[in-house]
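I have a structure I would like to understand better, so I am pasting it below and will then ask my questions one at a time.
All protein chains but one are shown at their positions in the complex.
Should a chain be cited, it is by its letter among A, B, C, D and E, assigned in written order, with residues numbered from 1 in that chain.
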């Protein structure tokens, strides 16, 4: 069970770590893919990553369809 | 003689100090008025300062007319 | 899932791109997708991408106040609404994605 | 002084406010003020504040490409131009203020 | 079907653009049928100071904040953000609760819908 999906738009605005629960998932989109976090439970929007020419390992990349599936399973979405 | 007028919009984007000449003038506008620089040759747009409820000493505040006069006397304007 | 995407950013922005890609993926997964445009987001209502989404089944709403303010006259596939209308949509939605 | 203000930001922004206040102050000081609207700045062309500035003597230009792209049909007080037109205005101006 | 929800609004950017105005208007619209908590975080706490939106071409927010008060919305400011900026709040005629980040975290965790600006 995913508790909250955090959709992060800008790395500089990354929410304080205490906001993130163990069952939460972080999805980096837009310019947030330029710098990856030091946590484990994160994924990056594949299209936004490839568009920016950033190298992120394939198992961390999610399509928009994947993002929708993650959102469906979560309790709620917070865009940050 | 004013060399360059630097119009600064965001404090975080403040240009590297080495860019600023002694004969240059810095004018803080918009959100840049929230944090004042450690240099001497700066002024802040009065309206943007009052709008944000920020306290800056009166001798550092300039009206839009003043800004236009400073721009007229300068060699060039750089918005940063 | 009833998915509501609220866009308050101007078009030609990161958020515009994110909004349309998420809406399209939602529709492809057979979810019930609504988009609500407000503030500078109402400028998006003249973009082809939004019209295409409406044709794919996305329900498109906008804040009439913001559209009037910006002199935007949306086409008939977009439904005039308000902040109260948005409140109702939030009440009905399973998930809300706010982009501004 | 010939002052050229280029606005590429969307309206309802800091830059919009700065642009109109500087243009007005320039006119009040009897300078020759031109404004050039491009990118999301062309949305400003439907704002009353810009029309008022045009009536006060500010010459208003816009990038026709950006306006078409955004389905904006400016009124006659705004002159259709291009990036090449902007280049000429920069050549003629004493000072250029770029806001984006 | 529509139901009454616990909605948390978060304004984390400074209010000196139209964002604060639109966020508050959205919250007022939602307050008629939902339980609203409006949290000012980071630079968002500037919203509650004595600033002058009209000077920079933005509509006033007083009525929106007043309406939130009348609709019994909880209005919260982040303690750390207020302290770091050394700011004072204007008297908005509504109760403003100062809570630290940890308390705000719990509120976000308990919310059904979170709308961030």
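Just a few scattered comments:
In the analysis below, a contact is a pair of C-beta atoms (placed from the backbone, for glycine too) under 8 Å apart; a residue touches a chain by one contact, two chains touch by 3 or more.
Model, not experiment: these values are computed from the prediction.
Considering the entire complex, the omitted chain makes contact with A, B, C, D.
Against the chain not shown here, chain D presents residues 6, 8, 38-40, 82-84, 86-88, 90-93, 96, 98, 100. Residues 12-14, 16-17, 20, 49 of chain C touch the missing chain (whole complex, contact as defined above). Looking at chain A, the residues touching the absent chain are 30-31, 34, 47-48, 50-53.
Throughout what follows, only the chains that are shown with their structure count from here on.
Under the contact definition stated at the top, the chains bordering both chain B and chain C are D, E. Separation of chain A from chain D in touch steps, taking the shortest path, is 2. For the self-contact between chain C and chain D, the two sides draw on mostly identical residue numbers; the shared fraction is above half. One inter-chain figure worth recording: chain D and chain E are separated by 35 Å, centre to centre, where each centre is the mean of the chain's CA atoms.
With each centre defined as the average position of its C-alpha atoms, the distance from chain B to chain D rounds to 22 Å.
Multi-chain contact residues of chain A (touching two or more other chains) are listed as 76-77, 79.
Contacts with at least two other chains are made by residues 39-40, 96, 98 of chain C.
Chains touching one another, given as pairs, are A-C, A-E, B-D, B-E, C-D, C-E, D-E.
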